[in-house]
Structure formats: C-alpha cells, structure tokens
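With one protein chain removed, the remaining protein chains of the complex are shown where they sit.
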Amino acid sequence: MPQLIPFFFLNQLFYGFLTLFILLILVSKIILPYILKLNIVRSIIVKF
Amino acid sequence: MQLVLAGKYIGAGIATVGLLGAGIGIAIVFAALINGTSRNPGIKDTIFPYAILGFALSEATGLFCMMNAFLLLYGV
C-alpha cells in the first residue's frame, strides 16, 4: 500500500487541508455571492 | 513461505464472498424502485435520489470486501 507510507502523512494533510481552506474561502466569498446576486437581478427583472 | 502465500490467496478469494450481500442489497433497492414507480409513476422524481443513495451505500459495503481482497493480494 503506497498510500500508507508514514513519511507522506503530514504532507498529504498539509496540502489537502490547505486546498480545502482556500476553496472554502473562494466559494463563500466570491462564487456563492455572485450567483445569489444573479438570482436577485433575475427576480427583479421578472417582477417588472 | 509457500504456505503463507497460499494462505494469502485463499484469504483473498474468501474475502470476495462478501460481495454476495452487496448484490442482494442492490437488487432489493432497484426492485423497490421499480415497485414504487409502477404503483405510482408520479413519485419517481422523489424516490429516484433515495434509490441512488441506497445503491451507493449498499455498493460501498461490497467494495469494503473487495478492498480487503486487494489489500490481502497486494498490500500485505
């Protein structure tokens, strides 16, 4: 099992959680608000 | 040494037996989906995600057996 070599454990955890953290910030600060704003604009256009 | 090798292969073969239960489980899930759809076709969109979820959950238990077999063959 090459996945279970203890030398790489900390390396995997560091890079994996770093990527997830960056992605979480990106999703919650940029992507989701953009689509929320898009939906609000659409609903306003449909209303008038 | 040969005996250990033979034990490894026999163990890997026996570990595959657990796939039997996963097969029965997947069959039950899809049989229930077909039953439900034929009784009430309007409910198909509601129960299809649950059927997929049940398929994935019962398939995963079978794959644990398969992973055990692979571990015995190549990992140990």
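Just a few scattered comments:
Letters A and B name the chains as they come in the text, with residue numbers starting at 1 for each one.
FYI, contacts are C-beta pairs under 8 Å (C-beta built on N, C-alpha and C of every residue); 3 or more make two chains touch, one makes a residue touch a chain.
Keep in mind that, in the parts below, contacts and distances are computed from a predicted model.
The chain absent from the displayed complex carries the UniProt protein name "ATP synthase subunit a", chosen from "Exosome complex component RRP46", "ATP synthase subunit a", "CHCH domain-containing protein" or "Ribosomal RNA-processing protein 42". Although it is not drawn, the missing chain touches A, B when the whole complex is taken into account. Although one chain is not displayed, its contacts with chain A can still be listed: residues 1-5, 7-20, 22-24, 26-28, 30-32, 34-35, 38, 41-42, 45. Take chain B: the residues that touch the chain left off the picture are 52-53, 55-57, 59-60, 63-64, 66-67, 70, 74-75.
Simple rule for what comes next: only the chains that are shown with their structure count from here on.
The mean-CA centres of chain A and chain B are about 31 angstrom from one another, to the nearest whole unit.
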